[in-house]
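Since the structure comes first, as structure tokens, the remarks are kept for the end.
Yeah, one chain of the complex is gone here, protein chain that is, but the others are all in their spots.
To keep things simple, chains are lettered A, B and C as they appear, and every chain counts its residues starting from 1.
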Amino acid sequence: MIDPSWIAGLGVILFGVGLIGVFTRNNAIVVLMCIEVMLNAANLNFVAGTMHYGDVNGWVFTAIAIAIAAAEVAIGLAIFLSLYSTQQTISLDDATTLRN
Amino acid sequence: MISDPLTVITIVPLAVSLALLILPKISGSAEGLARASRAISMGVSLAMLAITTMIFFGEIGNVDWTDYNSGYSLTNDAFALIPSIGVQWKVGADALSFPMIWLTTLLIPISMLVEWDAKKGHLFHPLILMMEGALIGVFVSLDMFVFYAFWELTLVPMFFLIMVWGGEDRKYASMKFFIYTFTASVIMLVGILVMYFYTPEVASSGTITGHTFDMSVMIASSDYIPSEGLRHLVWLLLLIGFATKMPSVPVHTWLPDAHVQAPTAGSMLLAGVMLKMGAYGFLRIAVSAFPESTVAFIPLLIFLGMASLVYGAWVCMGQTNLKRMVAYSSVSHMGLIFLGIATMQPLGIAGALFMMFAHGIISPLLFAVAGAFKHHYHTLEIGSMRGIAHHSPWLAAHMMLGWMASLGLPLLAGFVAEVTILIAFWMSFGWLVLLPTLTLIITAVYYLTSMQKTIFESNDPHHGILPDTLHGEDPRDISWHENSGMIILGALTILFGILPFIFWDMMSEWSSGFLIDTLVEAMQSEGVKP
Amino acid sequence: MMPELIMLLGLIAIVVVPNLGDAKFRLPLTSVRVPVLLGGSRFELTNDPRMPNRISNLTFSLALLSSLLLISESPSEVGGILAVDSFSRLFSTMFLAALLLVSIATTHRLPAKTNAHIPKESDSESVFDRKISILIDNRRQVDFYILLIMVGLGMTMMTMATNLFMLIVCIELASLSTYVLVAFHKEDGTGGEAGAKYFIVGSVASAIGIYGMSLLYLWSGSLDLEILRQSWLSMDGIDPFAAFGIGMMLVAFGFKVSAAPFHLAAPDAYSGAASQVSGLLATASKAMGFLALFRVLVMITVPDGSEAIWMIALGIFAIVTMTWGNLAALTSENPKRMLAYSSVAHAGYMLAAIAVVGSGISSVDQNAIILTAVSFHLFVLVLFKLGAFLVLALLETEGKGHEIEHLYGLGRRDPLIAGSMFLFVLSLAGVPPLSGFLSKLLMINGIVSTSASTGSSSSVDIVSWAESVDPLFWLAAAIVLNSALSLFYYLRIGLVMFFEEPSTEKSLRAAPSLRMAIFACALLTVLCGIGPVSEWLLDTVSSAIDSLMYE
Partner (left out) sequence: MGESKNESGLLAFILPFLAVVPALYMLEWESHEASILIVAIPFMTFPVILIAGQIYNGTEYWKDKLKEGGILALGALGASLSASLWLVYDYVDSLPDFYDQQSITQWLEWVSFDILQSDYTLTSGTKILGMGVWIDSITLMILFVATFLCFLICWFSLGYMNTDPINEDRNHRFYGEFVLFALGMFGMVLADNFLWLFIFWEVMGLCSYLLIGFYYWKDSAAYASKKAFLTTRVGDVFLMIGLFILYDIYGSLEFSVIFHDPSLDGMVDSNKLFWALLMMFIGAVGKSAQFPLHVWLPDAMEGPTPVSALIHAATMVNAGLYLVARMVPFVDVGHHGVPGLEELGLIIAYVGGITAFMAAAIAFVQNDIKKVLAYSTMSQLAYIFTGLGSALWFYNNDEHHAAVVVFGSSMFHLFNHAMAKGMLFMASGSVIHEMHHAHDHIHHGHAEGHGHDFDPQDMRNMGGLASKMPVTATAMMFGSMSIIGIPLIGGFWSKEGIIAETWLAALEHEPLMMGPAILVLLTAGMTGFYMSRMWFMTFAGSPKSEVVNHVHEETPWIKTPLVILTIITALGGFAFALLGATDYLASAYDYSGHLKLKKSTLLESIIYKLEYAFLPDKMNLRIVGWVTIFLSFIVGPVFAARIHGGKLAEGESSTPLVSWLVSLSSKFGSQDVSNLSESELSVALQNRLYFDDLYEGILARTVIPFSEFTAWFDRKVIDGMVKQVESKSVLGSVQIRNLTTGSARDYILMATVGMLSIIALLWGINS
């Protein structure tokens, strides 16, 4: 069995990747994906915690977090769609009519 | 007759003015509306004047104002407003506040009268009425929270008066007025809150903070503030708030702008009563609560007073705008109040109180005159006209009287205050008196020069030199309502110059009692010799 | 759980009712047609596009009523992760009040035409399009209120959460709905962008928060607040997992309360969204964030009698936030952005107050007072912040409200609305005797009374005292100076409303329900400042906080 700390370590890496991704990438979809990655990092921690403490709550958390992520994707895509329909872009740097 | 007259004179104007501001809009606007709301406002303010006058004559409440030891008179049964934090509706008056209350009720109808039909719309007079309620509220409330609320509430109607009916630069002036004084009062608020925190725990249930805003309790419990440094700091914070309102150099620059832009009635109230709030608050709260700090900071008081007085007078001389000059002269005169308090003599403090009152009737006259110039000659530029006395003899006469009163001519109200303060000042500080006294010369110079350059010297017995701003219109003298307002103020100026004891006696008694009760101990411990 | 149940019912009703029609189901093999009510051509009543609004109003009214009645309910547990007490009821009352106001105020947001017809083939293209858009608008009414009730559910549930995860889930439920609400008004092209930005930044923040939460889970093995507190108290030194976890959760909540530098999307979102929604974000959503901060910071991490680890961070962020907000608002030409920045500044004031709670020098009583102050401020913010947004909403009904010029001469066009607006901005600025003053006073009082006593009692002059006093004292100074700064732009609104020439003399749209909401806000803004109403509110808040602090 893998030591939970490895799983958590993977989570840290994933979180880092996601975090760097969200502010380096310009495409809203990619950013959304990065957010998913970050959420998955959290999920890994929950899993690791469950393994470490033998507490099933972690799994429940993971499941619900996945649900949240799914909802987020659904809503996010819908919003991006509406952004695209008005501004013909989903590039974050281009959608800057609201500023200052 | 009226069981709680102070509450009545505070609430009624506020309520009526709110009703007048809101109701007509609901019922739909009509042409006669303006006239009706004007008449109602005037009626209410006159009723308030009647009440305070009856209070003075003992018809209501039967108060002996010269009795210091009886404390606050006309108090009500405290009525809890926000018991959770110890806020009450508690009113009362003593010889410190009563002259100010009477002055307020006097100036409100006069300022309405002076601008009787100068302003369009139905909002002007109700706003002045609102001023009345707020100003009286400041003077009567014995709860610090309510005091502060009224203190800030006075800004709102004045803000509108300046903003809506002001001069060309009214936007800047009203903003500056509001922000400047508000900032100072929030700083003061920090001081008040420290005082609040050190009030003793009140056992009565219902408070969540365990403290009370009751003014007398707060003042009495200032001793519980453990550190002298903190007491000084709180005193200083309070001073910032009050000195800005007075205003004292170097926090005075809001005043000239506000005055120049304000409509006549606004200026009259601003100079007549609002500036006095600063001095009143300083005595009522800062000095009462922190006598030791006051005594320790006497040099600061002298500095501020001197700076305002001397510097203000010099700045006056450099002004070319009549109203601006008059505004700076207010700064200059307010400086004397600090000097009077700094003397730590009953005479000086009573002089300061009388200064508050005398300046309260003289400066409205000055501003009424300046406003009349603006109204009838459309300019305030000193030197843009000459020989106006020929066209506007009444205006010239009022100008003469007001200017003379302000420069401290004997038998006019201002002199009483000036001479008493300066006598006390000599007794306490000796030759330092040269500075304020010599400033009286400067005062005379700028006043006389401004008169010479407006109402005199046209070099033609039958025509004045009219300002360009008149655009060839026929010059007029002031209208009957302006005139009657100014005549009342002028007559009072003379009356209180000759018979100052009408209010002086109570002020003097108050000062003596206050000094003995509050300040003497601090003077002894600080080693300040009378 | 009564309010939640009511909302659930409302949610169902709002989904079902507009679909009710005369559809009949023919029993197979018979000609008996049994009405099933769902589908078919709808009844006149259910066909009314204003129906969803009415249902929503009714739902929120009932929920608010029940919440108010239950406000002093004795605490009860629900399933181990929810607990009802007067503190949670207090906040759900606040949320419901805000939502009710928004719901009432949105009656006129979208053009709801009762005489919508299905376009015919014979219609010209423009008529065809118009008919279609009317139909779409009418349909959207439902979506909007469904989302609104979802927000309500998320928020009220969130108040009761005793488990951190539950807390986050409820916040997400509310947040995700608000993202959509922000993007909802997408016709003018800004809604989509506003929603996208708000969504992206919000999601990142909540992702960070959830990650932080997972770290806490790794650290303590449970996310129950009570257990977390126990582990925190028994923690030896500072565990990096705990510190990182708390820090990351602060980011998530910081975004909710729009604290700098997490607030950057907020002005964009507020200005892109419908004003009612912006108002909701600035009040209820912000309150939600603060509630979460209470739970996490105050309930978990405040040690007894010593300084909390986040105290300095929070103090610094508080100052940065209030200064940033006020400075940015100073020259803002868009009143919605201006209010957004002002909302940022207010978050700063409240953060400053909360920072004092963590200072370790304040007694439990003082903490209770500070939390009371903050809660009270959040409560009255609903009145005047939302009220100000509603005034802008009224302007929005004529396509305006996003430029300061649109406020020009409002005083002449509609004095009562302008007067209310002026009241709102004065209250925001903290001018007595309005409620904004009372709440700000309580907060400053909390800071001052806690910190002033730390000064050396032997100091005889100001300088030595100032050196000896706890730096927290200067938070009060920061608030005071910021309040002064804020006056510039608040007064500017008053100035342009009463002073500038309006571009049109036309009076504003009637919109009676919106006006009613505005006037209710204005009236309560005054009443909650001084007198019995404020006393009642303060008392309620205070006892609710007591139930939180002394249980």
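Convention: a residue touches a chain if its C-beta (ideal position, glycine included) is under 8 Å from a C-beta of that chain, and two chains touch if they have at least 3 such contacts.
Please read these numbers as outputs of a predicted model, since none were measured by experiment.
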Legend entry - Neighbouring shown chains of the undisplayed chain, as defined at the top: A, B, C
Inset, instruction - Please pick, from B:34, B:225, B:409 or B:466, the residue that touches the omitted chain in the full complex. - result: B:409
Inset, instruction - Specify the residue from the set C:6, C:82, C:201 or C:495 that touches the hidden chain. - result: C:201
Inset, instruction - Could you tell which one of B:89, B:311 or B:338 touches the chain left off the display? - result: B:311
Legend entry - Residue numbers in subunit A that touch the chain omitted from display: 19, 22-26, 28, 31, 92-93, 95-100
Legend entry - Footprint left on subunit B by the chain that the document does not show: 176, 180, 249-250, 252-253, 311, 314-319, 344-347, 350, 387, 389-390, 393-394, 397, 400, 404, 409-411, 415-416, 419-420, 422-423, 425-427, 433-434, 437-438, 440-441, 444-446, 448-449, 452, 455-461, 464, 498-501, 504-505, 508, 511-512, 515-516, 520, 523-524, 529-530
Inset, instruction - Against the chain that's been left off, what residues of subunit C make contact? List them. - result: 196-197, 200-201, 204-205, 208, 237-238, 240, 243-244, 246-248, 250-251, 254-255, 260-262, 264-265, 267-268, 309-310, 312-313, 316-317, 324, 327-332, 485, 488
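As a convention for this text, only the chains that are shown with their structure count from here on.
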Legend entry - Distance-maximising chain from subunit C - centres being C-alpha averages: B
Inset, instruction - Determine the chain that sits nearest the middle of the structure, using the mean of its CA atoms as its centre. - result: C
Inset, instruction - Can you check how far apart subunit A and subunit C are, centre to centre, with Cα atoms defining each centre and the answer in Å? - result: 25
Inset, instruction - Could you tell me the distance, in whole angstrom, between the mean C-alpha positions of subunit A and subunit B? - result: 64
Inset, instruction - Please give the residue numbers of subunit C that touch subunit A in the complex, ascending. - result: 165, 169, 172, 176, 179-180, 183, 186, 189-197, 199-200, 203-204, 207-208, 210-211, 213-215, 217-218, 221-223, 267-268, 271-272, 332, 337
Inset, instruction - Would you pull the subunit A residues touching subunit C in the complex into a rising list? - result: 8, 11, 15, 18-19, 22, 28, 31-32, 35, 38-39, 41-46, 48-49, 52-53, 55, 57-58, 61, 64-65, 68, 71-72, 75-76, 78-80, 82-87, 90, 92, 95, 97-100
Legend entry - For the subunit B and subunit C complex, residues of the former touching the latter: 21-22, 25-26, 80-85, 87, 145-146, 148-153, 155-156, 159-160, 163-164, 170-171, 174-175, 178-179, 182-183, 186-187, 189-190, 193-194, 196-197, 206, 208-210, 226-230, 232-233, 236
